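Missing here is one protein chain; the remaining ones are kept as they sit in the complex.
Here the chain labels run A and B in written order, and each chain numbers its own residues starting at 1.
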Amino acid sequence: MRGTGSSGFPYLLKGVISLTKKARSISAKQKRAGWLFLLVASVMIFIFSFYPMISALFMSLKTGSAANMKWADPVTFNYSRMFQDKTFMKSVGNTFLYLIIQVPIMLILAILLAQLLNNKDLKFKGFFRTCVFLPCAISLVSYALIFRSLFATQGLVNMIPTNLHLIDENINWLGQTGTARFVIIFALVWRWTGYNMVFFLAGLQNIEYSVYEAAKIDGATGWKTFWYITVPLLRPVIIMTFIMSINGTLQLFDESVNLTNGGPANTTITMSHYIYNNAFGVGVANFGYASAMSFFVLILVAILAAINLKVGDTRD
Amino acid sequence: MKRKILSILLAGAMAATMLTACGGAPAAPAADAGAGEEAAAAEEEAAAPAADVASEGEHELSVYAWDANFNIPALQAAEAAYKAVDPDFTLNIITQSGSQDVEQAVTLAASAGDYSSLPDIVLFQDHYIQRFVADYPDAWQDLEDAGIDWTNLGAEKISYSTINGKHYGAPVDNGTAVFAYRTDVLEECGYTIDDVTSISWEKWLEIAREVKEKTGYAMLSMDHSGDDLPYMMLQAEGLSQWKDNTTPVLVGNDAFKSIIEVIVEGANDGTIILANSWGDYTDQTIIGNQVAGVMNGNWIIPTIEQVDENSGKWAITTLPTLEGGKEGYASNGGSSLYITANCSKPELARDFLAYTFGGGDGAIETYDAALKNGGVITCCISAGKSDVYQEGVEYFNGQAIYADIVEMGSHVPVIQQSDFHYNLRTLINTLITNVQNGADIDSEIQSAQDQIEFEIAGSTN
Partner (left out) sequence: MTEKKNRSVVQRRLIPSYIFLALFSLFSVFPLFWMVTAATNNTVDVARGKIWFGTEAAVNFKNLLAAAVAQGSGATLGSFMGNSFLYATAQTILCVFICSLAGYGFELYHDKGKDTLFAILLMAMMIPGVATMIPLFGMMSKLHFLNKVWGFILPAVSTPFMIMMFRQNSRNFPVDILEAARIDGLSEFAIFFYMYMPVMKATYAAAAVITFMNAWNAYLWPRVVLTDSSAQTMPILIANMSNGYTVDYGMLMMGVLFCSVPTMVIFFILQKQFAEGITGAVK
């Protein structure tokens, strides 16, 4: 689920900026044509996103089994319930932990890789770029299986240090809280760094080379150029990838399900995983509660995105 | 490079399709190209099979099931057996990734208020069916008129699929739990299979420590992501975690607490391995040859048998108990077949189930083949008397384990069940992990009890 259709939300920034752009004068006929162009796409989003969202909103105010749901008493029952739900609160904590640790690591690596790949003297550029991007081509179901096998107690990751006699006993990677969280973060970095790198690389290619030449003449070193020229110019892309990653991480699902199944003792479970468990996963379907928790996630994404835009937008 | 060549070879044709698709869209006469592709897509779709998974033919039934190495061979065996009644009969078995897929399909159909998306028959997990029948009564058709002799089927098994006195399910397997031991490892420490039968868990831990010390083998392992040990151990005592179906009894349940203590002690000693996942449990601990004992539903036997070099070294017996001095009987896992509301041929479906899994004339043929091809053991008493069941099994040193299991199955006590079985299982799993990490057992039991009450309250408001 992560990073799929929802990953473009970041462009909100651009949308907001474009509001201020002065309108070209166009005729009424052209105006009509303009509406026709976006009719199909808009109608489809209303039918297949907003209508279900509103259904889910009503559902979040109800309780009972899927076939006969009734209004909750009080109607906010599901909403107040989630704050007393220790497992859900744990899943919120876990998700934020991933957000705080994994997102910065991934984005810094992505910028660094993009910066290195943007050097015009570098050879084998295409080869490196392809290698780094390749993990995104693989499906989430597949990559979770690969990582689960690699990090199994007798898996490959344990074989190497054992054979070199670095460790006496195989590490139970997925069985302990700390290491299990590490594996999830590691897998996420593996899967998504290349994806973000592509956006940074594209951003860097839009920066005129003359800017760097000028900096060179002024005697700026590599790191200085990076911090004082590249990073500020890349700011829109950084904000974009940041919001993309926040959205993706808050909706993180597959890794929690397929790598650790939320364990041990729910210490790696994510919000979306717990929501799914309430809707379908563990026996008793509780659509009302699952929907309510989904809206909690939606509000979190909106708040974090807004903060991000606010922080990133100081210049304008 | 090798990968690249391989990939191009494998998917060259597909890539070509894609290229024409992508190239077509932006080109000048794109409108036509795009429309053409769409039309082609629509045509292909029309050629695809009908949306309905319900069967169409008069002699055909469709069924959702999971596990290609277990349930599905059993269903294939039944299909073959029923051809004696109806030579044109076909059973369309639609594989699912697991029991949760079937549950999801029923839940979604119920939420849409339209059961026409369901097949004729579904295989359904025993622990959930009570709740699903209670919540979605319109989704099922009962088996009352199927002419099945219910007394011929294991009472404990049938207790799951009997709701408000009505029989809904035809049992496929028998979940009777066995405790299998490596007799060669026991012997090394001076024990026989009889020395580990009817013993107390305390004694068991003692032996386990000795085995671990002398041979390095752990005595037991369990998939800790779905820990079934406490449930089976309690059932062997004739006790449950539940009272009146919805009231959890963890706090003040001395047997429950003792069982948790046994598991934690074993885990700390290294005599019980708590594996991370089902895959680790089977592949690493059992096939990976780390344990001298396996305790689970008898469906675990095919997994044990995967290690060729241990043939002839295993034997099965019953479970230990807290007090010792008696044999413990339990069951774990298992599922049954249910006819959905969408089945338009309930007569055929009932007759098929009665004839095969229900203990009818085709039961012996069905179960003999199911046992051979999938290791599925019947809970049908008459089918368990067939010659195949009396044969000694080489892997278990000639022990007639199947007959033994059917016999054990008849002793499994019927205990209180709950729709929240798996919710509680998840919480007990957390409890064990926390206690193992040094948390206080009483407060952990209390918080598990609080959490399960919280979960029950949330879905019954």
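Odds and ends about this structure:
As a working rule, a residue touches a chain if its C-beta (ideal position, glycine included) is under 8 Å from a C-beta of that chain, and two chains touch if they have at least 3 such contacts.
The structure presented is a predicted model; accordingly, all values stated were derived computationally and were not measured.
Only one residue from A:M82, A:L99, A:L117 or A:A265 touches the chain missing from this view: A:L117.
Of the candidate positions B:G226, B:G270, B:G288 or B:G312, contact with the hidden chain is made by B:G288.
One chain of the complex is left out; on chain A, the residues touching it are 1, 4-9, 11-12, 14-16, 18-19, 21, 23-24, 26, 30-31, 33-38, 40-42, 44-45, 48-53, 55-56, 59, 66, 109, 112-113, 116-117, 119, 121-123, 126-143, 145-147, 149-150, 152, 154-159, 190, 193-194, 198-199, 201-203, 205-206, 236-237, 240, 247, 251, 253-254, 272, 275-276, 279, 287, 290-291, 294-295, 297-298, 301-302, 305. By the touch definition given at the top, chain B reaches the unshown chain through residues 2-4, 6-8, 10-12, 14-15, 17-19, 21-22, 24-28, 30-31, 34, 37-38, 41-42, 44-45, 48-53, 62, 66-70, 72, 92-98, 101, 104-105, 108-109, 111-114, 116-117, 279, 282-284, 287-288, 299-300, 302-303, 306.
The rule is simple: only the chains that are shown with their structure count from here on.
Chain A and chain B have centres, each the mean of its CA atoms, that are 35 Å apart. Chain A contributes residues 63, 65-67, 72-73, 77-78, 81, 84-87, 148, 152-154, 172, 174-175, 260-261, 263-266, 280-287, 289 to its touches with chain B in the complex. Touching chain A in their complex are the following residues of chain B: 100, 103-104, 107-108, 110-111, 113, 127-128, 131, 135-136, 138-139, 224-225, 274-277, 279-280, 283-284, 288, 419-423, 426, 429-430, 433-434, 447, 451, 454, 458-459, 461.
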